[in-house]
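Only a single protein chain was left out; the remaining protein chains are all shown in position.
Entry: subunit A
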Amino acid sequence: MKPLRASEPTAVRIPSIGVESPVHGLGLDEEGRLQVPSGELYDQVAWYDGSPSPGEAGPAVLEGHVTGAGYAPSVFFELGATRRGDLIEVDRADGSTATFKVTEVKSSPKDEFPRVDVYGATDGPELRVITCGGTFDKEAGRHLDNVIVFAKLVTG
């Protein structure tokens, strides 16, 4: 697929799991970690604004919470149920929609996060959608795994 021009994402839809959310930009914290949605935007999807915009060459990175306070489902509660071939539609500020097809769904312990697979260089436009999953460690107050959906641009 030919890459699209840069244009920031404004909304995302994953019809197979009923996800529909506005998208806001987030950066890295002082330790180089990806910041996560918080406050009023807690239950919305974020785009890592240092990554390519969805449709540009390279892996665009989207993230969202799996649960909120009291373990209430958040925007990506069902992300782990996506399957190869599912479509992900990303609306962009220029009015276009970039549509991606899921190629792989991975679960990985956070301390063995596959950094190169997820964030490394790609030839064409791709998408990574990240949330948490796996065992919830009550003592540490966190999920031990990340669920990562890999997708490639099919129409833009």
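The definition used in the following text is that a residue touches a chain if its C-beta (ideal position, glycine included) is under 8 Å from a C-beta of that chain, and two chains touch if they have at least 3 such contacts; residues count from 1.
In this section, contacts and distances are computed from a predicted model.
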item	value
Absent chain [UniProt protein name; select from "Thioesterase", "CHRD domain-containing protein", "Polyketide beta-ketoacyl synthase WhiE-KS" or "ABC transporter permease"]	"CHRD domain-containing protein"
Residue of A:Ser21, A:Thr99 or A:Thr131 in touch with the missing chain, whole complex considered	A:Thr131
Missing-chain contacts mapped onto subunit A	3, 5-6, 27-39, 42, 48, 50-53, 56-59, 61, 63-71, 74, 76, 108-111, 113-117, 119-122, 130-132, 136, 140-143, 146
